[in-house]
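Notes follow the structure.
The complex appears here minus one protein chain, its other protein chains still in place.
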Amino acid sequence: MRDETPDARRQTPHEPAAALFREVLSYADDNLVLAQRLSGWVASAPDLETDIALANIALDHLGVARALLAHAGEIEGRGRSEDDLAMLRSEREFTNLLLCELPNGDFAHTITRQFLFDAYQLCLWELLSAHSGATLAGVAAKAIMEARYHFRFSSSWVVRLGGGTDESHRRMETAIGDIWRFVDEMFEDDPNRRASWSRLIDPVLAEATLEKPAQVHQRRGGRQGIHTEHLGHLLAEMQSMARSYPGVAW
Amino acid sequence: MSADQLGPDQRGPARFEALLEAEDKIEPTDWMPEGYRQTLIRQIAQHAHSEIIGMQPEGNWISRAPSLRRKAILIAKVQDEAGHGLYLYSAAETLGVTRDEMLAMLHSGRQKYSSIFNYPTLSWADMGTIGWLVDGAAITNQVMLKRCSYGPYARAMVKICLEESFHQRQGYEIMLTLCRGTDQQKAMAQDALDRWWWPSLMMFGPHDSESTHTEQSIEWKIKRVSNDDLRQQFVDMTVPQADFLGLKIPDPNLSWNEERGHYDFGPIDWDEFWAVVKGNGPMNRERIEHKRQSWEEGAWVREAAVAYAAKQLRPKHTRFAS
Partner (left out) sequence: MTYSVPKVAGEAEMTVGRDEATSQWPMWEVFIRQRRGLSHVHVGSLHAPDAETALMSARDVYTRRVEGVSIWVVPSTEIVASDPDDAEAFFGSIEKPYRHATHYEIPDEVGQM
């Protein structure tokens, strides 16, 4: 749990290591879990070009996750590697946003999840590229380039699916309806960020002729390690080799 | 005889023969015999299909890759295969067939793909053997195809070769790590080799004496080296690599022949080969079914994009991120 305000945390020259460790780990987990989800589209996408695009995005998220996991391990100072953190923590120790662990569903669900998260990360990396910690700032500065491209890609599909056929519009409405209750969690750290996020997504939804759902009861808990039932299965698969053959090199 | 002296019907065929003779490339708008065109369409399309279907056996292990580095490498490799399929479909399209038509033929079983991909990937070590053996076999073939007479196919092969270099290396690195690891890991590696060795040899196709069309393909400079020669090349290259790993190739007849300067190896089970080619291999149905299902489930997406594009009165470039 955060015991400092977000702004104070960023301006303090000497971060309490534990809080920073938890923060960096949560961003790592977002990207790791989402990379795992996205890579499920490989060899299954609607067309070849989209297959290649989704794999690119998955690799970007995985790259960010690895950089942040390594950094988290350094901060922690107990010698845990990126793989120790990824493969040996339990579900209750993962602190990703619930949004990231949602199943792929159909392409509309995947694109909606991506779109909402891309806008969130775009705002986040912008903020973190001014972080007092050089490593985190560096990761953020690189990640923001990728996030811009991801947002362009996911926005482009939101518009095409929203404004395409009756069926694609209907599927997008369903996807937004299913996913909207995981949105608020993105801003529980910093409600101020929601305004910039809305400024990014609103015009796109408008162009896509899609509406934001009315007030929906929001699910939370990811940052506290209280997940949906999806994460357990995701981790069981992702961690299966490391847990079956503990301590060996691959 | 100069071009001026030829009648209009003779100019095309004469130029075609002259280009082949001079080791020049045939380009898309050149005259070509209909048989040449059809042979190339079939060969390039099936090569492309092989890349695409080949994504599945390896894709099967992305979610369970034992480390993040291996996961990243595997995603990148499978993504490359998608790209290679794309380059090849593009090359085939220069011959007057569309990508959708080729996919329809893949889905209906009228066009095929390399039978190696009809085997299941049952352990992590299979990722090693696929990279080491299957990509190794492909590379043996590749150098030859860069010299193919048809320009777009040859150029696609040059691009593919450039990207291919890490594929075999990452597979062999997986094998090395396993063989230097625990007894369990080494056993995993040996088991994978036991299952993938013979299918890899079958990748080169039947003996040339039994292969129809080899002669014509060689005359047209589509095929530059015989199946048996390529297979021999592969065995000679691979045996020392297996020795280095400390793994045993599952062939009791494998032995170095000093006279020939090559390895002798045992007979291939052609019954298994033809069974798999005809659709009765372990994973034939699943591979095509997966491909067909993904295509069908994605139809609404492709249609939506077409509908959206049609609605735009003028193409506009919308920038969402600054």
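Every chain is named by a letter (A and B) in the order it is written, and numbering of its residues begins at 1.
Note that in this section contacts are C-beta pairs under 8 Å (C-beta built on N, C-alpha and C of every residue); 3 or more make two chains touch, one makes a residue touch a chain.
Note that this is a predicted model, so its numbers are computed, not measured.
Novice: With respect to the chain omitted from the figure, which of B:36, B:61, B:87 or B:172 is a touching residue?
Specialist: The single option touching the absent chain is B:87.
Novice: What residue numbers in chain B mark contact with the hidden partner chain?
Specialist: Missing-chain contacts on chain B: residues 3, 11, 27, 29-31, 38, 41-43, 45-47, 50-51, 54, 79-81, 83-84, 86-87, 90, 93, 96-101, 104-105, 108, 110-116, 134-135, 138-139, 141-142, 145, 156-157, 159-160, 162-164, 167, 203-206, 211-213, 227, 274, 277-278, 299, 302-303, 305-306, 308-309, 312, 315, 317-318.
Novice: Suppose we count only contacts with the excluded chain; which residues of chain A make the list?
Specialist: Residues of chain A in contact with the hidden chain: 47-49, 52-53, 56, 149, 152-153, 156, 160.
One rule holds in what follows: only the chains that are shown with their structure count from here on.
Novice: Under the definition above, what is the set of chain B residues touching chain A in their complex?
Specialist: 52, 55-56, 59, 62-72, 75-76, 78-79, 82-83, 85-86, 89, 124, 174, 177, 180-182, 184-185, 290, 294-295, 297-308, 311, 318-322
Novice: If you look only at chain A, which of its residues touch chain B in the complex?
Specialist: Per the touch definition, chain A meets chain B at residues 32, 36, 39-40, 42-52, 55-56, 58-59, 62-63, 65-66, 69, 82-83, 86-87, 106-107, 122, 148-149, 151-152, 155-156, 159-161, 163-165, 167-168, 171, 200, 203-204, 207, 237-238, 240-242, 245, 248-250.
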